[in-house]
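The complex appears here without one of its protein chains, the remainder shown in place.
Up next is chain A:
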Amino acid sequence: MSVNEETRAIRRRTWRDIDLRAVAPFAALVLLLILGAIVNPNFIGITNLANVATRSAFIAIIAVGATFVISSGDLDLSVGSMVAFVASLMILFMNSGAIADPALMLTAAVLFTVIAGALCGLANGLITTVGRIEPFIATLGTMGIYRGLTTWLSQGGAITLREPELQEMYRPAYFGSILGMPVPIAVILAVTGVAAFVLYRTRYGRHVVAVGSNSDVARYSGIPVNRVRTIAFVIQGLCVAIAVLLYVPRLGSTSATTGILWELQAITAVVVGGTALKGGAGRVWGTICGAFILELVGNIMLLSNFISEYLIGAIQGAIIIIAMLVQRSLVRKS
């Protein structure tokens, strides 16, 4: 008898335990896949889906970083400009010809890019925490700065990777594949896996959630609030750098318009994925799901004939509003 009651209690608990907010984005993804299959039979093919996933890589990886920033209660509007700036720096570095050996040059460039991204993130973090400026305003400022520096570096034109040998060597970083999987997809999985581990299974991750849900509680618990927030911005910078590492081999060129509005897409992906914009609950896998959803919607619109693809921006804007409404209604129910 008592054993029976026990198991029943456990079963009931696990059923109730399912957090609708965590499941909602995946349910939406499945719905979209079904919708896509109805619209166009080519849609559901492996080639098409792999293409969609590959194309979502930039936003997905940036959005993983944004998940940390948003979970800790901040916001980073500068990521799109940061992509343009860091990518420009990387190409200029490779064009400088400072190192003769192409393999060595490429390694140095990768290292250089990662450091540049981290420094850009650090700048955002320090301005926000040490300068005590609202993250919205601080990163609005750096957004202008990074974009402006890119325009200045490119003198209003494009910055193009000149070395053909380097180009050839670097190409597979976007177009190649690992274990039968396009490289960008493998990178998404790796980045997300690491990020999920950090957010859910480490002290730092716990600190991020605590700071985001109530910074007073965090402070009274002896958590170095400003350090936690700054590191979240640095993680965002690192994610931008990884996205740049995939972006440069794809086109081999940047301009003042590179990465425009990516910050909004990244924030949309995070919110669609179920992370609360006011902080305190990070869902890394949900974020990836959100990035796929954004790309899938665009893809379905391209493959279908009844909606103009020029409406993509409007549809993506509508998605973020719908996601917020769904989130709120789920909060009320629970």
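Operating definition for what follows: a contact is a pair of C-beta atoms (placed from the backbone, for glycine too) under 8 Å apart; a residue touches a chain by one contact, two chains touch by 3 or more; residues count from 1.
Keep this in mind: contacts and distances are computed from a predicted model.
With the options "Respiratory nitrate reductase subunit gamma", "Phosphoribosylformylglycinamidine synthase subunit PurS", "Ribose transport system ATP-binding protein" or "ABC transporter permease" in hand, the undepicted chain maps to the protein name "Ribose transport system ATP-binding protein" (source: UniProt).
Of the listed positions A:38, A:178, A:194 or A:217, the one in contact with the omitted chain in the full complex is A:217. Per the touch definition above, the residue from A:96, A:202 or A:257 contacting the chain not shown is A:202.
Remark: the residues of chain A touching the chain excluded from display are 13, 17, 201-207, 209-210, 213-214, 216-224, 280-281.
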